[in-house]
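Removed from the display is one protein chain of the complex; every other protein chain stays in position.
Moving on to chain A:
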Amino acid sequence: MRAERAEQADRALDAVFRVESAKIIAVVARIVRDVGIAEEIAQDALVAAAERWPESGVPERPGAWLMATAKHRAIDLVRRRETYARKLAEVGRELADSAAEPGVDARVLAELAEAESEPIDDDLLRLIFTACHPVLSTEARIALTLRLLCGLTTGEIARAFLASEATVAQRVVRAKRSLAAAGVGFEVPYGTERAARLASVLEVVYLVFNEGYSATAGDDWLRPGLCEDALRLARQLAALMPDEPEVHALAALLELQASRTAARTGPDGEPVLLADQNRARWDQLLIRRGFTALTRAGGLTAEPGPYALQAAIAACHARAADYAATDWSAIATLYGRLAALTPSPVVELNRAVAVSMADGPAAALALVDALAAGPELRSYHLLPSVRGDLLERLGRTAEARAEFSRAAALTRNARERDLLLRRAAPRE
């Protein structure tokens, strides 16, 4: 009976903490001005609950209980800091009259009152902008975001990125230290800084999604867990920043990409290319959500950004009844606009694929050959993979096979390698 109640309390606590931890860390971080300390305080509140709840039962409002406990600890800490600072100042000035330093407690109390009234949304945004701060490396931003915003443990992050737990733990610790050392203010940037900082946030979400969507290394082609965490973050951002077109556009892009998940792998986990996917397995709810988000993005600006253009491309695929019915010239045009906005050889390669579908493989081969002459994509497996595809369609079979073998040697993903090796093998 007692053990049962303890277990029930444990499971309930896990869920409550997972849902509430980002908010708790965010609110506490505003009080203590340090995300590392904020996370420790949130963990302390969790420990306190784990000790208390099996005895007392789960409180009526468990999330509020955790938040209140964490806030009290945060305010205690600030008060101790303030007192310490004041004592230091007193000693330094050898002031006998401690009343000469008024308002310390008043300030702490004001901070508490503010913590009650200020909306948690702003705190969550501050936490996201801080975790994705450009002073941090990409790996550090990703690890910190998954840890602080998605509530993943270092073990879970390590498994997702095929890294050791020690590496990830160290990365998180170092990231928190870098933030403190750089004196990064816990704030939502405005003005000219905002666009750059927002781009950094969106990039993190996009990278996490992509790592799950086509894992760069390992035995699994897909890591759906990462996609879902990223999608949830994108939805969260769209709800928190309703006026930012690119935020809705990123959400749209991820919804549309995620809608294909079930169709992207075959019965044995092997990748199924877009052309061969059973579109009946595309998730209509996610497609609808993607269209809605894209419309919202479009309503906010007349000049679509890079995520809006990518989402528009994904929407073209979602609209097409089958691969052949896809509006390839629209997609080629969208890739052209994307290339003008964010020039990149990968975008150019994708444009070549669309051109091959709209105008035939010969037109596209010229674009791909130009890319192959450059150094940027030398180790990118999709270049020989696309080139092989075009050569195959042009009937240049032997050259095509050589390209597929080259692509197979370049990919670090086992599932993708199998597929490419099959295409490289001679057929009867």
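The criterion applied here is as follows: a contact is a pair of C-beta atoms (placed from the backbone, for glycine too) under 8 Å apart; a residue touches a chain by one contact, two chains touch by 3 or more; residues count from 1.
Following the convention adopted for this analysis, contacts and distances are computed from a predicted model.
Colleague: Could you check which of "Biotin and thiamin synthesis associated", "Transcriptional regulator", "Na(+)/H(+) antiporter subunit C1" or "(Fe-S)-binding protein" matches the UniProt name for the chain that's left out?
Modeller: "Transcriptional regulator"
Colleague: For the chain left off this view, which of A:Asp14, A:Asp276 or A:Glu376 is in contact with it?
Modeller: A:Asp14
Colleague: Hey, which of A:Leu77, A:Leu240 or A:Ala363 is the one touching the hidden chain?
Modeller: Spelled out, the listed residue whose C-beta touches the missing chain is A:Leu240.
Colleague: With the full complex in mind, choose from A:Glu40, A:Asp121 or A:Glu203 the residue touching the hidden chain.
Modeller: Of the candidates A:Glu40, A:Asp121 or A:Glu203, A:Asp121 is in touch with the missing chain.
Colleague: Looking at A:Arg33, A:Arg86, A:Arg232 or A:Arg417, which residue reaches the missing chain?
Modeller: A:Arg232
Colleague: Touching the missing chain, which residues of chain A?
Modeller: Interface with the chain not displayed, on the chain A side: 11-12, 14-16, 18-19, 60-61, 63, 121, 124, 224-225, 228, 231-236, 239-240, 285, 289.
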